[in-house]
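So the structure is just underneath, and the comments pick up after that.
One protein chain omitted, others in place.
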Amino acid sequence: MAEPAIETSSILPLRLESVSYEASGKRLIDGVTFDLRAGTRSVILGPNGAGKSLLLRLCHGLIRPSAGNVSWAAASGVAVPYRQAMVFQRPVLLRRSVAANVAYPLRLRRTPARERHARVEEALSRAGLSALAGRAARSLSGGEQQRLAIARAWVMRPEVLFLDEPTANLDPAAARAIESLIDGVHASGAKIVMTTHDLGQARRLADEILFLHRGHLLERADAATFFTKPKTAEASAFLKGDLSW
Amino acid sequence: MVKRRSFVAGVFLAAAVAFPSLAAERSIVVASTTSTENSGLFGSILPVFEAASGIRVKVVAVGTGQAIKLAKNGDADVLFVHHRPSEEIFVAEGYGVKRFEVMYNDFVLVGPKSDPAGVRGMTDAPAALARIAAAKATFASRGDDSGTHKKELGLWQAAKVDAVAASGQWYRETGSGMGATLNTAAGLGAYALADRGTWISFANKGDLEIMVEGDKRMFNPYGAILVNPAKHKHVKAAEGQAFIDWLVSDAGQKAIADYQLGGLQLFFPNAKKAGS
Partner (left out) sequence: MDDLAAAFGQAASLLLGFDAELIEIIGLSLRVSFMAVGLAALLGLPLGAAVALYRFPGRTLLGALLNAFMGLPPVVVGLVVYLMLSRAGPLGALGLLFTPGAMILAQCLLVLPIVAALSAQIVADLNEEYNEQLHSFAAGPLQRLATLVWDGRFSLMTAILAGFGRAIAEVGAVMIVGGNIAHSTRVMTTAIALETSKGNLALALGLGIVLIALALAVNFAALALRDAARPRYG
């Protein structure tokens, strides 16, 4: 089976139209509309409980909206799920070696063995994990595990990489390593969409900000504008640290 | 994935080598009773037959009732049991070809040394049973529709005692084989009817000893019957009949007479001479 990634037309932009999500009678995402274009690093920012992770999962297709539409620009016949990847706050590593974890998504896509080996090696080396290739994935430290999760996403050469609070559980040094890895993925041409509640990280990584508050998309602006001239009271309060509980 | 596939292949390979030669062996299945198997008779005489004929004899030792059922279903080639009335019905119904007398032993009534019913030394089996019933002394019955069980029920009938009505009180139906029933009798200090072969070879006698023996009504004849190939065409008629022919031949009869345990002969050959 040929790999669908050979397809040249982009799946972006991703468009969300009046997307809402409800769970047990509560409206957790309420009427959100926006689109995500190729190239930029979009950071979904907001306090805890704003619905950032849900929004990311709606974009990635892990959950379906209760109302509204999530649509990709891809031509019909393009395997959209194979063109995107996601890194979770707590990496879910398979009970296999580091290298086998990176190889896994390529096996699912039936990438030929030779190409697979080459790509696994490259991804491991970019993530600085080559020396650990034979180790059990779940015996790595927290930072190494998250780097492995990113390498495993990268190896698929996704057009879009979603990251959900990728450094929330890490110490500052490990977090910096993750950030530079994310930069690397971006530099290789992937669209980055990530959530964070860490303002410093948002400042370092974001090209544009989507500010989410209690399920509503209150602001969308390029990073410089958002951080200097927030339009809403909630964003101002968040930037001042009043809402960052 | 490669590893997994080779694992599955390995399992199938193991299956293939585990039982390389299930076929291509001349053998017959004989449905017989626990008394012949447990007494060690088959262990003694079958090697003689197998060496002479090249036919392997596989003995399934169950109660007479179950043995007859197996034979009726065509799951055995030869029936070798000890309850003449059932055997004759088996032949009359067309399941068997012909019944051959092979040998006999006899039943003995065993009981605890203390002999609570006072039957030691009696030679009238039904009278002894009547005394046991009167004393309400514990009696362990096979209760499994075996040849021994049927014989025992016949003796109770002759004694005019409805023992089964006392089931659960002094009359205990074990619902199991001869050995298991003797184990129970030894444990309960109960009386029991046993075939002499199993009794002699039985190792866990405990407190039990022979109380009553020698009554003609405790005579225990064994018959061999070829399962009718007209009913079940897969029956190995030639091999099965060869086994029966050997049992009643001089060589077979001698092998049966030669089997001894502790210096005692267990089975007495009584095949009718050819033509007689």
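Labels for the chains are A and B, by order of writing; each one numbers its residues from 1.
Operating definition for what follows: contacts are C-beta pairs under 8 Å (C-beta built on N, C-alpha and C of every residue); 3 or more make two chains touch, one makes a residue touch a chain.
Small disclaimer: the values here were computed from a predicted structure and weren't measured.
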Options A:15, A:96 or A:117, residue touching the unrepresented chain: A:96
Contact with the hidden chain (one of B:61, B:125 or B:140): B:61
Absent-chain contact - pick from A:117, A:138 or A:204: A:138
In chain A, positions touching the absent partner: 57, 60, 62, 79, 81-82, 85-86, 88, 92, 94-97, 104-105, 108, 134-136, 138-139
Missing-chain contacts mapped onto chain B: 1, 4, 8, 11, 14-15, 18-19, 22, 29, 34, 37-38, 42-43, 58-62, 72-75, 176-180, 182-183, 186, 201-205, 232, 234
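Note that in this section only the chains that are shown with their structure count from here on.
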Between chain B and chain A, distance of the C-alpha-averaged centres to the nearest whole Å: 77
